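What follows is a single structure, and I will ask about it in a moment.
One protein chain omitted, others in place.
Right, chain A next:
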Amino acid sequence: MTSRQYIDVHIIQTVPPANLNRDDQGNPKEAHFGGTRRSRVSSQAWKRATRLHFTERISPQDLGTRTKRIAGKLAERIGDIAQVDTATASRLTGALLTPLGITAGRKEGDTAYLFFYGRRQLDAVAALVGDRAAELAALDDEKLAAEIKQLPVRDTFRTGHPIDVALFGRMVADIPALNVDAAVQVAHALSTHTTELEFDYYTAVDDENEKEETGAGMIGTIGFNSATLYRYATIGMHQLVDNLSDEKSAADAVVQFLTSFARSMPTGYQNSFAHHTLPRLVAVTVRTDQPVNLVSAFEEPVTPATETRAGIAPASIQRLAREQLTAVRAWGNAPAFTAHCHTLAPEHGETVGVLEEAFGAPRSFDVLLTDVRTHLTGGEA
């Protein structure tokens, strides 16, 4: 693997009338771009939806299978620091991890934390015994356990990174040692076209009030708009490897992020609008030079009239693909890997052609995830 890799994710997603992310007036968030008003969903809102999607999907068993690898990693580090043989390092590791077994499940949900250790925690824990490895290894099991009890193992591990901390970072102002630099950068989602804020005027009928003609029991309005959004995020693979301490875990985390980022949806006014859509396009590029945000494709707003009569989403997809081709041509560096998954109909043949030119052959989302993982772990996709 090269030292630096960025995984760019470009998503085009159409959302029907909805209010995903509202401001303090209760209206959908907006921004001006290219001189016109756009619908906006803040990066924070979609990151939260992504986190919630993680908690629905990632089972504790999945995370549990990682304990052995962590033990092996820790043993490796102790071996390196203390220059002891593998058996001794494993024994010390076992002694260190035993007390954690008791505390891990005390509070539900905390277990998930403990299986995603960061490199710094492993280094710190290894350092706890590293200096005294020979002395500790000479003790019998009981005395060893007693000695280990004196060490702040638990406190050191309390800083363990779960997947979302590794991806989204963490800041504890008072203890910089607990800070984790986010590996993911998420841009605010913007509509590819001009939007107008609309209001749904509604009345609610009082079911029990049948005799009097009082009209509505209450009235109100909900602000909404509908939009085809461009969503962009980039993952610094090298940072993620740093946060999670090994490449395979990092590749897994990338797949988890791509899945949850693509499939999640902010829940604002969900029951009023049922805006559960899936992306029309997910395009992934892996670059070794720099992340490339393609939002400039939409600086000039997409209008149905000026584009092919295909509709806003296919027109946006075509613009995005052309922008990618332009960017590659103008700045020289072709991505190391591209893949995409789309839901365009056969009549959008021209757009499909441009898409393939820009992002390679189309594939299903599952295959896309597999191919990304294969590429990241050094295989041929």
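Here is the rule we use: a contact is a pair of C-beta atoms (placed from the backbone, for glycine too) under 8 Å apart; a residue touches a chain by one contact, two chains touch by 3 or more; residues count from 1.
Everything below uses one rule, namely that contacts and distances are computed from a predicted model.
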* Listed names "Electron transfer flavoprotein-quinone oxidoreductase", "Copper chaperone NosL", "Rieske 2Fe-2S domain-containing protein" or "CRISPR-associated protein Cas5", matching UniProt entry of the absent chain -> "CRISPR-associated protein Cas5"
* **Given A:Asp80, A:Glu299 or A:Asp366, the one touching the chain that is not displayed** => A:Glu299
* Structure fact -> Sole touch to the unshown chain from A:His10, A:Lys29 or A:Arg91: residue A:Lys29
* Chain not shown: contacting residue from A:Gln13, A:Ser42 or A:Thr338 -> A:Ser42
* **Residue of A:His10, A:Arg91 or A:His188 touching the missing chain in the full complex** => A:His188
* For chain A, the residues touching the chain missing from this view -> 4, 6, 22-24, 29, 31-35, 38, 42-44, 48, 51-52, 55, 109, 155, 158, 172-176, 178-179, 181-182, 185-188, 190, 232, 234, 236, 238-239, 289-296, 299-300, 327, 330-331
